[in-house]
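Just dropping this structure here.
For subunit A:
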Amino acid sequence: MSKPFAIMAEYETPAETMAAAKKVHGEGYQKWDVHSPFPIHGMDEVMGLDNAKVGWFTFFGGGDWFYNGYGHDLFHEQI
Partner candidate 1 sequence: MSESTVQPKVETHTPKELVRVPLVSNNRSFGWITNQVAGILEGKMPRWWNVAFAISFLVTMMCFTYIGYLILTGVGVWGLNHPVAWGWAIVNFVFWIGIGHAGTLISAVLFLLRQKWRTSINRTAEAMTIFAVICAGIFPGIHVGRVWFAYWLLPIPNANAIWPQFRSPLLWDVFAVSTYFTVSLLFWYMGLIPDLATIRDRLRKNASKCTTGFEKLVNRIKQYLYGLFSMGWIGSNRHWRNYEKAYLLLAGLSTPLVLSVHSIVSFDFAVSQLPGWHTTIFPPYFVAGAIFSGFGMVLTLMIPMRTIFNLEDIITIRHLELMCKVILATGSIVGYAYGMEFFIAWYGGNPYELYAFKNRAFGPYWWSYWIMISCNVISPQFFWFKWCRTTPWFIFIVSIFVNIGMWFERFVIVVTSLHRDYLPSSWGYYSPTQVDILTFVGTFGLFMVLFLLFVRYLPTICIFEVKSVTAQADPHTKEGGADKVEGGAH
Partner candidate 2 sequence: MKMNSKTGQVGNAVESRYWRSIGESMGEVEHPEWSDREFPEGASELPEDFSRRDFLKLMGASAGLAGAGMLGVGCRRPEELIVPFGAETSEGIHGQEYVHGVPMYFATAMPTRTGAIPLLAESNEGRPTKVSGNADCPASKGAANGFAYASILNLYDPDRARTYFKNGKEMSKADAVEQLKSLAQSEGRTAFLMPSANSPSRDRMIGLIKDRMGDRVEFYVHEAIDFGIHARAASKAFEQSITPVWKFEKAEVILSLDCDFMGTEEDSGLYTCDFTKNRKLASADDSMNRLYSVEGLLTQTGANADHRLRANASRIGAVAVYIASKLGVLSDANSQKLIQDLTQEQKHWIDACLEDFEANKGKGLVVAGYRQPEEVHILVHHINGILGNNGNTVEFIPVATEQFGTLKDLSEDLGKYDRVVNLGCNPIYDGGVDIGSKAIVDKTEFRLTYFKKDESHSSLGKPSTRLCINAPLAHYLESWGDARANDGTIVSIQPLIAPLFDAMSELEVLSIYASVNPDTYQSAYDIVKDTFSGDSWEHYLHQGYQEGSKSTPVTDLELSQEIPSIAYSTIPSKSVEVVFTRDYSVDDGRFANNGWCQEVPDPITKITWDNVMSVSRKTAEKLGLEHGKKAKLTVQGKSIEAPVWVQPGMSDNTVSLPLGYGREGDLRIANFEYEKRPLINNNFFGAKVIDVGGFNFYKLRSSGRNLDFGEIENTGEDYPLSSTQEHWSMEGRPIVREATLEEFRKSEKKRAKELGKEEYNEKHFFPDNLGLGSHARNEGEIYEHPYQERPTLKSDVNQWGMSIDLNSCMGCNDCVIACQSENNIPIVGKEQVANGREMHWLRIDRYYTGRNHNPKEKDSDGLPLIKKIKDQGQNGDDVQHAEEWIDDPQVVNMPMSCVHCENAPCESVCPVNATVHDDEGLNVMAYNRCVGTRYCSNNCAWKVRRFNYFDYNKRPLENLYESPLTKPALFLDWLSDREKPSKKEDEWDLLELAKNPQVSVRMRGVMEKCDYCSSRIQAAKINKKVKAGTGGDVMIKDADLKTACQSACSADAITFGNLLDKDSRVVEEKNNPRTYETLDFLDNGARTTYLAKVRNPNPKMPDSYEKPFSTKEYKATEGGHGDDHGAHKGHGHSHKEDNH
């Protein structure tokens, strides 16, 4: 009998999904995920996920834009 590759469970409602996720997280599993057709509020917390990194990408992207747009004028000698 081979080792199972993964275990999948399906739930009817978001609440049940969340309860299951809470349990899985509580068990200390690392490589697992929840799939849903819409974002379930509170799931991040239940799964123990921290803040997304998107904000940093956005911030540095904005910084790049600012530098390109104004930085030449502000930080460099005028041509």
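Picked so that all candidates are chains of the complex that A comes from, given by their letters.
Everything that follows uses one rule, which is that contacts are C-beta pairs under 8 Å (C-beta built on N, C-alpha and C of every residue); 3 or more make two chains touch, one makes a residue touch a chain; residues count from 1.
All of these numbers come straight from a predicted model, not from anything done at the bench.
Any copy counts here: identify which of 1 or 2 touches subunit A within this complex.
The touching one is 1.
Could you list, by residue number, the parts of subunit A that touch candidate 1 in their complex?
That would be residues 11-19, 33-44, 47, 49, 51-55, 58 of subunit A.
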